[in-house]
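Notes for the one structure printed next.
Omission of a single protein chain aside, the complex is shown with its protein chains in their original locations.
Order of writing sets the labels: A, B and C. Residues in every chain begin at 1.
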Amino acid sequence: MPSAAHLASIERVRASFERQNAMRLIRASLPVVEHGRAEIHLPHWDGIEQQHGFVHGGVIGMIADSAAGYAAMSVVPDGASVLTVEYKMNLVAPAIGERLIARGWVVRPGKTLIVTQAEVFAIDDGHETLCAIMQQTIMALQDKAERPSPRSISP
Amino acid sequence: MPSAAHLASIERVRASFERQNAMRLIRASLPVVEHGRAEIHLPHWDGIEQQHGFVHGGVIGMIADSAAGYAAMSVVPDGASVLTVEYKMNLVAPAIGERLIARGWVVRPGKTLIVTQAEVFAIDDGHETLCAIMQQTIMALQDKAERPSPRSISP
Amino acid sequence: MPSAAHLASIERVRASFERQNAMRLIRASLPVVEHGRAEIHLPHWDGIEQQHGFVHGGVIGMIADSAAGYAAMSVVPDGASVLTVEYKMNLVAPAIGERLIARGWVVRPGKTLIVTQAEVFAIDDGHETLCAIMQQTIMALQDKAERPSPRSISP
Partner (left out) sequence: MPSAAHLASIERVRASFERQNAMRLIRASLPVVEHGRAEIHLPHWDGIEQQHGFVHGGVIGMIADSAAGYAAMSVVPDGASVLTVEYKMNLVAPAIGERLIARGWVVRPGKTLIVTQAEVFAIDDGHETLCAIMQQTIMALQDKAERPSPRSISP
């Protein structure tokens, strides 16, 4: 059973995701958060396509970056927040299918730096195809809790 | 003076950008394309923000990836198209300001692979701050010209 | 049972490794090669240390790059050779122990590009610690078999 501290972390991750207008803009959701891992889902819709009708590589980067970043956030103590230092992503197949799933996990947690990885899969008629792999460095900022932002997306 | 071949390439780049729904979704524009370099501009608006009110790191990745990718596309021959193989980006400062400019350029053109770099700057009251640097590998697909896609963004 | 083609590939990998003077210089060996994966071992000795007495990060990069590169070489057809396009490595813990093991594997084989990953472990008194993770892009050059080089290391 998850500890109370883990459950509180998961709550913080969910609340942070809700404040990310950019995730709402592309219609991403965060159905899975556990200690050390997170999953972002993204339906394929025309607004996120590149010129060939596939999902834009940059959008794939957005969900990979976020899935791994939230995996990292799930392991930092209360009162800390996280920041993406850098990431590197290989696109290994075109993102064809009705939705994408980005799975991020913590490889190495540290007090200051957290190293993570993510994989992005395209789901086509129930079949998963690996589209992208990512390696990322996250910085933990102690005593800098995220504060709810008053900003909201424009109508 | 740019050659006729260079001008045709620049036209192809502009037409390709117009077909990218994802660039329209985030409100990006492509005001500068030359042989071997391209510039993408992005106004700061609430729809592309992360939880702190800054532009989402993934969105910065999208415009860096595209600026460098279009720089690469500007140097491939007629009838070829380009594909992002991979990119790596460091976020070096928060993206604070009224707009972002991503500048991409070709470091090393090759028949099959093109290596590029990009820098992203935040423009705040006329002052430019470096926000991100990116290094990227692009694949050129000979004899695979982009075809205009019939898809359009939904209302 | 491995096919004859796989066994021939493994032979080509071993012969190529033997021609790499740089691997001999650092005292690396290649005890494991299978279809799609390879393992490089490196004893800790003073010649490969950095200023703190740990194995130099660049040397860790050498064995990670080579393990993943040889994993890629094991899957290309007879007559083809491979080239490192790029790699990205995170050093996640100091390399403390009596030897290092770099394990490389193919994530996505392609006709032209092969995407690989590697992990490097430090072995300290039988206990493995993850030191580094790497993500890499390899190019396959068809019809460019490696030819035995007449060069040999100087005495």
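We adopt the following convention: a contact is a pair of C-beta atoms (placed from the backbone, for glycine too) under 8 Å apart; a residue touches a chain by one contact, two chains touch by 3 or more.
The model shown is predicted, which means the values in this text are computed figures rather than measured ones.
Taking every chain of the complex into account, the absent chain touches A, B, C. Within the full complex, the residue among A:50, A:66 or A:137 touching the omitted chain is A:137. When the whole complex is considered, the residue among C:29, C:50 or C:129 that touches the unshown chain is C:50. Checked against the hidden chain, the listed residues C:89, C:114 or C:140 yield one contact partner: C:89. On the side of chain C, touch with the chain left out of the figure occurs at residues 16-17, 19-26, 45-53, 55-59, 61-63, 65-66, 83-91, 146, 149, 151-154. Taking the complete complex into account, residues 88, 90, 92-93, 107-108, 115, 117, 130, 133, 135, 137 of chain B touch the chain not shown.
Looking at chain A, the residues touching the absent chain are 85-86, 88, 112-113, 137, 139.
Throughout what follows, only the chains that are shown with their structure count from here on.
Over half of the residue numbers found at the chain B and chain C interface occur in both copies, marking it as a same-residue contact. Between the CA-based centres of chain B and chain C the separation comes to 34 Å, rounded to the whole angstrom.
In terms of their C-alpha centroids, the spacing between chain A and chain B amounts to 22 Å.
Under the contact definition stated at the top, the residues of chain A that touch 2 or more other chains are 88, 90.
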